[in-house]
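The complex is shown incomplete by one protein chain, all other protein chains being positioned as in the whole.
We call the chains A, B and C, going by the order they appear; numbering starts again at 1 in every chain.
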Amino acid sequence: MKNKKNKLEHNFSSSQEVRWCPGCGDYAVLKTMTQTLSKINLSPENIVFVSGIGCASRMPYYIETYGFHTIHGRAPSIATGLKISQPDLDIWVITGDGDALSIGGNHLLHTLRRNLNLNIILFNNEVYGLTKGQFSPTSRIGTKSPSSPKGSIGSAVNAGLFALGAGGTFIARAIDTDKRGLGSVLESAHFHKGTSLVEVFQNCIVYNDKVFSNFTSKENAIDFQIHLENGKPLLFGKDNSKGLRIRNNLELEVVDSKNNKDDILIHDETNPVLSQLLLSMEPPEFPVALGVIRKVEKQIYENNFYESHSSKMKRKVSINSVIRNGDIWTIT
Amino acid sequence: MKNKKNKLEHNFSSSQEVRWCPGCGDYAVLKTMTQTLSKINLSPENIVFVSGIGCASRMPYYIETYGFHTIHGRAPSIATGLKISQPDLDIWVITGDGDALSIGGNHLLHTLRRNLNLNIILFNNEVYGLTKGQFSPTSRIGTKSPSSPKGSIGSAVNAGLFALGAGGTFIARAIDTDKRGLGSVLESAHFHKGTSLVEVFQNCIVYNDKVFSNFTSKENAIDFQIHLENGKPLLFGKDNSKGLRIRNNLELEVVDSKNNKDDILIHDETNPVLSQLLLSMEPPEFPVALGVIRKVEKQIYENNFYESHSSKMKRKVSINSVIRNGDIWTIT
Amino acid sequence: MNNMKKTNIDEKAITIRFAGDSGDGIQLMGAQFAKSTALKGNDFATFSDFPAEIRAPAGSEFGVSSYQINLGSAKIMTSGDSPSVLVAFNPAALKVNLPLLNSGAIIIINTGAFTKRNLAKAKFDKDPRLTSALSSFQLVELDIDKLTSESVLRFGLSKSKASRCKNFLALGLILWVFGHDIEKTISWINKLFIDKDTIESNKTALKAGYFFGETNEVSTTLPKYFFPPSDFSSGEYRNVKGSDALAYGLAAAAELADLPMMFCSYPITPASSLLHKLSEMEELGIGVFQAEDEIASICAAIGASYGGAIGVTSSSGPGISLKTESINLAINTELPLVIINSQRGGPSTGLPTKTEQSDLLQAVYGRSADAPIPVLSVSTASDGFDIAIEAVRIAIHHMTPVILLTDGFINNSSHPWLLPDIKKYKKIAINQPKRDIKNIFLRDKSTLARPWIIPGTKGGIHRIGGIEKDFETGNISYDPDNHQKMTNLRINKIKNISNFIPNQEVSFGPARGKLAVVGWGSSFGAINQSLRSISNKNVSQIHINYISPFPKNLKKLLEGFEKVLVPEMNMGQLSALLKDKLNLNPISFCKVTGQPFLVSELIKEINYCLDE
Partner (left out) sequence: MNNMKKTNIDEKAITIRFAGDSGDGIQLMGAQFAKSTALKGNDFATFSDFPAEIRAPAGSEFGVSSYQINLGSAKIMTSGDSPSVLVAFNPAALKVNLPLLNSGAIIIINTGAFTKRNLAKAKFDKDPRLTSALSSFQLVELDIDKLTSESVLRFGLSKSKASRCKNFLALGLILWVFGHDIEKTISWINKLFIDKDTIESNKTALKAGYFFGETNEVSTTLPKYFFPPSDFSSGEYRNVKGSDALAYGLAAAAELADLPMMFCSYPITPASSLLHKLSEMEELGIGVFQAEDEIASICAAIGASYGGAIGVTSSSGPGISLKTESINLAINTELPLVIINSQRGGPSTGLPTKTEQSDLLQAVYGRSADAPIPVLSVSTASDGFDIAIEAVRIAIHHMTPVILLTDGFINNSSHPWLLPDIKKYKKIAINQPKRDIKNIFLRDKSTLARPWIIPGTKGGIHRIGGIEKDFETGNISYDPDNHQKMTNLRINKIKNISNFIPNQEVSFGPARGKLAVVGWGSSFGAINQSLRSISNKNVSQIHINYISPFPKNLKKLLEGFEKVLVPEMNMGQLSALLKDKLNLNPISFCKVTGQPFLVSELIKEINYCLDE
């Protein structure tokens, strides 16, 4: 079994040299990605990785599928055109926090609202890696960087809340090095019918090392991560000793799970209020919500497109007859 | 008193001919806008109207203040630069659903998240008016238009929910012809410190007539509008006979207000869950929430900018000394 | 009303202009009159001139919408310099169009609209009928408003609804003036509207206008025009608008390549008409995607092309500018793509509804780095059909994005079109290998194009992107020599297209001579007409459709003339290219008013060049 997996996985590693910094979180994501592809076991030629520009966006070069390394921020639009023209392809969009949420925010918004069946993997390292470390829209206020030597002054965008506001139908999160968590989220994203947005907390070892350590470090993991499962109570901490419940004022609070068993919320991927509350949680008050936060059904753009398209993109008449339709006259 | 107001209002009507279609909702908004400006009683030269492109975006021509009719979708960015360079100006951004949410979605997102002290008035007529009636991102699925003769296929964006996801600090709504509602919302927007987003439901009589009639028409107004006031219970309908309460599953429901007095929610402009629930309401199940839905305090971009700026944009040293600072040498 | 010629039958063509408020239905009326003219067998050309405002306040000067048609038994090349007949629905329409008219022109005014209020709105100090302003014209006063409301009285319509029939009443009258049959127009009305009352009232108004002409005293004040049928070559014809011909051409190209087409766009004047037309053409295997902006639209088109469909995108100045970065991605990844630019007055928002041909240098040079792209241009309304096919053919055959230039004038003008037979066109060969792919980037020797291997193809897995690629493997390469090689390749690939396009022909006149009048785009008709009028054996018209690369013989051809005159609706952009690319030294004749060239101003300039 293990052997077989390894063999399959091999199919998805391209021959290109990987050009990330040693120690970059992108390596771990690449690994889990190829393993997930192997597990899903699709034919590589039916998979396309479309990416924008940034360190993360180099990923398509390293996976043995079709790949299109496009321009900054526009990968969702290119993927949209590709998906409409070839709806059966399995399309993954690889993007970064700058690529998706800075220059590309508008395309992300519209892709999410249209709900094409695409998987968007957003590598959030809270920095522009490729351009050498400037703050990004996900950088926390006060982030020092070459373009903000005294600290950035605009508050950060929360990728998940943004996606929620955009009408996203699948919102999930994982940590770069968390093979299991990331792997299962990638798999769910693949099987979700609609646009899946996966935010990966990815460590940029050169420009933003340990920026997520308040919940990813060994010491913090247990107390500041909550791994969601649909239909299961929202428990975390050592031996699941802590849980989340809702207060009267519609706010969340962390409580001792044993003494408040009945109050503990049950995860419901379809409830928008819960999605909002979970996506807003931040340490130290709360754990960070990981896994599939939201998953709902909505009309899928390319399905609507083909359903309403009278010829299903396959020509039914000749231009000869179309131009001869209507008020024509003949000179003899 | 009335006389005085009229006099003042006169100050804000420019000499330019108004060029909207007869019967367009924009006229009503213009009127309420100039009245509000008169009421606020600022000096016209300290007010700037910045707009994008679209029917609504012509408004700056018709108001006797400074005005900049820019390009499609970019008004928030131009207003941002203007606000940073002249933070004391009172800046209003005039935009449409296409201008703000189609081509300009990204700038709106980032303006909202940065929270500059600007007032953005979004004229939502669910259509591209100026380009002759194509569906827009706020058009409901199935909207027939010259570019969607069989009905549009992508689901609509909800301006308020989008703004909420973007971290907006002031989100309000009004109906074009509702002088009182619109006037008070415009005034609140002006006094809010931070980016105010006001969505105006505006009737395009030519391309999308009566698209909001399910809650704006005389018959529907009473049952399908709820006018919010902070700290007040969420009541609506004839004699406030109906109210909103929350169910266990974190969903809203409409109930008879007399028999459920204690359950009726109290409007809280600062509660994000409530904002989300109110913004999501749609007829026929729910009334449309009007007035100030959300209003919270957050750091203001230009304040942070000047606070952290060591010279407050007023040069303190000469370039002569700066270039002579460090490793220099003299040849004699 | 004074000394009136009863008929102009001795003339071979006449120009007539309808003008009224944006809401008066002038464009509709004009278009139907053009159709009717076509069915009558006369040649014609039309031009629409309307404001940027949707429905500007009634009666204002800037709200005037006009439709001009030049028709007759002669060969008609332009919509006419100056109208001999004006139908003015209100004072503003009169005011705005008065300066354009031929002296002696007939002006039919709707007296019902000549109220004090309307005169004020049109900024007439006095009623022009009471001044000398109209003294050199022949005024026909008709209360169209009243005639209309009376004619539809029995339908009990509201005043505003009744008034909306007035374009049909006027149309009826004009149909009578030109001796057209009204049956065709009646059946058109039957199809145009859904609401029964609207259909009936409009038909009634139409007939009222027609019979009013026939029976009333008008026949003594209005001339009648009877043009014998024009000399058309035999075949099937229809009236075609420029943007429609382009849409048909795109569909034809998809048929010739046997591929689906994805048209991805974002609305903008005057490009939207193409979007609208293609939105109705699903049966031809065309899909339309209205994106959130111009960048998304070109990117979606690139994505579609990557997926093996024909990606097409379309816009105007501001939107085309936004596509600049993405065009370079298509160049670098060598994907077929057609970018259609419906030029309009600029810069910036400029004059959205006015015409101009000033995006030529942007098309040829307007990208970062050495980024060559083929540029084609449409010359007449019907011409778009063939040029669209050529654009798609080059895009696919040479694996490159192609820019196709048209303009607001062409999109909104129309004329009779001899219907082509798609079966007579050469198929567009595609190179989408599906098996036995040995070398993914192996270029075709004659075109230098790479194969179009699309995702889903077994054995074809590869990666493309905007970074410089190795000539052999297609992998990322920062190698200096490779970059030079690829830069040369990109340039040579496009230059080489000149081996696949037709030689430049002479549109009118001899192949050598004293003066070549060289144009491109929508000035074709005006130039042609002016040379026909001058009919000097030393002057020829050379009109360029293939602008980048130029046809191989162009330099030689132009060197066969003593002088080269280049009239352009810009400040000299084709001239710049002729200097740069062919080392010629042309004389520039520029006009940037948002209005097409007049034949008269061209004749003047040509004569000046000849005399000099």
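We take it that a residue touches a chain if its C-beta (ideal position, glycine included) is under 8 Å from a C-beta of that chain, and two chains touch if they have at least 3 such contacts.
Just so it is clear, the model here is predicted, and its values are computed rather than measured.
**Q** Of C:Ser358, C:Thr400 or C:Thr457, which one is in contact with the hidden chain?
**A** Only one listed residue reaches the unshown chain, and that is C:Ser358.
**Q** Among A:Trp20, A:Trp92, A:Phe212 or A:Phe286, which residue is in contact with the omitted chain in the full complex?
**A** A:Trp20
**Q** For the chain that got dropped from the picture, name the residues of subunit A it touches.
**A** 17-22, 53, 55, 69, 71-73, 102-103, 105, 128-132, 134-135, 137, 146-149, 206-207
**Q** Which positions on subunit B touch the chain that was left off?
**A** The missing chain touches subunit B at positions 14, 16, 43-46, 48, 50, 53, 60-61, 64-71, 74, 77-86, 88-89, 106-107, 109-110, 305, 309-311, 313-320, 322-324, 326-332.
**Q** Spell out the interface residues on subunit C facing the chain that's missing from view.
**A** Residues of subunit C in contact with the hidden chain: 51-52, 62, 316-322, 324-325, 328-329, 331-333, 343, 345-354, 356, 358-359, 361-362, 364-371, 465-468, 478, 480-481, 483-484, 487, 490-491, 570-571, 573, 576, 579-580, 583, 585, 591-595.
Just so we're on the same page, only the chains that are shown with their structure count from here on.
**Q** Would you say B-C or A-C is joined by more C-beta pairs in contact?
**A** Higher contact count goes to A-C.
**Q** Suppose each chain is reduced to the average of its Cα coordinates; what separation in Å results between subunit A and subunit B?
**A** Averaging C-alpha atoms per chain gives centres 30 Å apart.
**Q** Where the CA atoms of subunit B average out and where those of subunit C average out, how many Å apart are those spots?
**A** 39
**Q** Of all the residues in subunit B, which ones touch at least 2 other chains?
**A** In subunit B, the residues touching two or more other chains are 102-103, 105, 137.
**Q** Touching two or more other chains, which residues of subunit C qualify?
**A** Counting only residues that touch two or more other chains, subunit C contributes 292-293.
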